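The complex appears here minus one protein chain, its other protein chains still in place.
Which chain is which? They are A and B, in the order written, and residues in each are numbered from 1.
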Amino acid sequence: MRRLLFRRTLFGLFTLWVVSLVVFLATQALPGDAAQAILGREATPERLAALREQLNLGGSLPEQYFGWLGQLLSFNLGTSLAGGTPVVSAVGPMLLNSSILMLCAAVIAIPLAIGIGTWTALRKDSAVDHVTGIITLVLASLPEFVVGVLLVLLLATGVFHLFPAVFVLVPGEQVWSNPAQLVLPVLTLVLAVSPYIIRIMRATMLEVLESQYVQQARLKGLPERTVVLRHALPNAIGPVAQVIALQLAWLIGGVVIVEFLFRFPGVGFQLIDAVTNRDLPVVQALVIVIAIFYVAVNLLADVVTLAANPKVRTAS
Amino acid sequence: MSIGMSTRPAGNSARAGRTPRKQGLLRRALQSKRTVVGLVLTLAVLTVAFLGPYLAPHSATEFVAAPFSPAGIGGPFGTDNLGRDVLSRFLAGGQTLMILAIIATALGVGLGALVGVLAAYRRGWLDELLMRAGDVALAFPQIVLALLFLSIIGPELWLLVLMVGFGHLPRVARVVRGAALSVVERDFVKAAESVGIPRWRIMIGEIVPNISSTLAVEFGLRLTYSIGLVAGLSFLGLGMQPPAADWGLMINENRIALTISPWSVALPVIAIALLTVGTNLVTDGLAKASIGSDKGVTV
Partner (left out) sequence: MTAHRRHKSSHLITALALGSLMALSACSSGASAVQAGADSVSDPKPGGNLRVGIVGGSAKDSLDAHAPVTHPDQARVIQLYDTLASYDNEHKIQMALADSITPSADATTWTVHLRDGLKFSDGRPLTAEDVIFTFRRITDPASPQSGASALSTLNRDALKATDSQTVVFSFNAPNSTFPDTAAQYSLGIVPADYDPKKPIGAGPFMMETFTAGQQSVFVKNPHYWQAGQPLVDKVTIIDFPDDTARVNALLGGQVDAIDQLPLGQVNVVKANPAMKVLESATGSWLPFTMRVDQEPFNDPKVRQAFRLIVDRQQMVDQVLGGHGTVGNDMYSPLDPCYPSDTPQRTQDIEKAKQLLAEAGKSSLTVDLVTSPVAAGLVEAAQVFAQQAKAAGVTVNVKKVDPGEFYGDQYLQWTFAQDFWFTRDYLSQASNSGFAKSPYNETHWADQEWTELVTRAQATTDSETRCGLIKKAQQIEFERGGNIIWGFPNSVDAYSAAVQGLTPDKSGIPLTSFGFRNAWLNK
């Protein structure tokens, strides 16, 4: 098992390297000139030349790439071309904000989904089960921005006026300072990730409930509550954990469009802003950060799967 | 590594690779009320999207009243950010989205199927190479990659289709490979090989028809994603460009006036929602029918 994990980690690193290559080549091909884009209409030839020199936009591509990769590995993500501030300090707070958003969504979605999944499994073929089945199927179909806009129409502007439709972060405050603003983005993400977990949880739980040891526990005369909580649930969580981890990985992709919709100051929003500003170092850093997160969560999913699978566990 | 994420539970079971006869698949799926509802929704939205442009009372770019007029002024659903009729723009704005989503899906599923079947049939280093490459591609959120390239090269529709299509490729290839693995071992493939039929003909003539239900389910699943992605990228301003009428773009252009002219956002959002729900219900029905389970039929 350890060898398998080692191979997975190596593969993850290889993936990140490929991503770095793609990102670098892609961003170098951005139309327009970073110095021009920064100065905008204030650009004069003299000011342009001065800025280009300051930004080190010269050099051959491989030179720029290896220099950049070296800096990346030493966690020196460079200086934002636009702001002149270190990229780390520009990306850092956004990463924190996005993490909070995703954490809120995960903390609500996971227990909720496991609960609903278990509950519907126990009431298989009841009306509740069917209704939940339809609702999760419908929610799973909807693109996240559609869920978001529908929530805004329903809860912010159209029918009810309960929560703000966009996120306004007054500088100096933290994203959690005004929790009402967090409701809609978090709810959108919860509705986007829960259906999958609910469906997997229900299916897994059904399988576990049919299994021999659960039957035996029942035959022993244990109360149904104990059977479910002590015997069935722990055995069902293993396979579901992988889906949960994968959903978390999905979150960071989905968070881009949700952040844009609600104007939430996170990595996704910043990515779109940086691309508009031609801020290459920030674009590169953000994409790499997203890739690292993605690879790490996927790796976690592998670990969980391996740990939950006795065959693999004992094979090593 | 990312199987569970990209594939719904229903799709999961379809990968078991059983191969019921094609003509029976849709009919069996339609025994479930859900599938019928899904098909009706899908066809209804498709009808609006494709016939809409001919039914629109005004041109999609004609000015009929002051910008952001409320419902009833300028048209039954008011006007948009430039004073154009919301209803007319809604009716005209679905067609491109549908076409783009369908082309992207066909591209992704077609190429994905080819790669998947090739990997399953040839096995060995080619299989390993293709699947590892797929793993790398999967280690990256599709929307971020699309965002990156669309902003670099510009919001070109062909690029949009390529990004969405290629995003599906590794996911489809993985599923198809799984389904095809069991087929390549079967006697008729061996028989065909022994009489010297070229490999590409075996792949297309023998293997592909035997995984058609998997392909049908994959197509439905990927179509649902494609619609969401294409509309989402349009919403980010990277799809159709003004002054075109497009559902994603409409949401983007008009959401500033959500409180005074909500229909310009609500109509396209509801249409996209109904469409994706419809295609997903059909896909779910197909998936259940393809594994011969009667679970889906009872509702």
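Following the convention adopted for this analysis, a residue touches a chain if its C-beta (ideal position, glycine included) is under 8 Å from a C-beta of that chain, and two chains touch if they have at least 3 such contacts.
Please read these numbers as outputs of a predicted model, since none were measured by experiment.
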**Study point:** Omitted-chain contact residue, chosen from B:126, B:191 or B:256
**Key:** B:256
Point to revise | Among A:4, A:22, A:138 or A:166, the residue in touch with the chain that has been omitted | key: A:166
Revision key, fill the gap. Contact with the hidden chain, among A:129, A:207 or A:273, goes to A:273
Exercise for review: Could you tell which one of B:37, B:82 or B:106 touches the chain left off the display?
Suggested key: B:82
Check your understanding: Touching the left-out chain: which of B:35, B:105, B:151 or B:276?
Key -> B:151
Review point. Please identify, in ascending order, the residues of chain A that touch the omitted chain?
Key: 31-33, 36-44, 46-47, 50, 80, 82-85, 90, 164-168, 170-172, 263, 273, 275-279, 282
Check your understanding: What residues on chain B make contact with the chain left out of this view?
Key -> 61-63, 66-68, 81-83, 151, 154-155, 241-243, 254-257, 259-261
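Going forward, only the chains that are shown with their structure count from here on.
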Revision key, fill the gap. For the pair chain A and chain B, the C-alpha centroid-to-centroid distance in angstrom is 22
Study note, to complete from the structure: The answer for chain A against chain B in the complex is residues 8, 11-12, 14-15, 18-19, 23, 26-27, 29-31, 125, 130, 133-134, 137-138, 140-146, 149-150, 152-153, 156-158, 165, 196, 199-200, 203, 242-243, 246-247, 249-250, 252-254, 256-257, 260-261, 271-272, 275-276, 283, 287, 290-291, 294-295, 298, 301-302
Review point. Where on chain B does chain A make contact in their complex?
Key: 1-2, 4-5, 8-9, 34, 132, 135-136, 139-144, 147-149, 151-154, 224, 227-229, 231-232, 235-236, 251, 255, 258-259, 262, 265-266, 269-270, 272-273, 276-277, 279-281, 284, 298-299
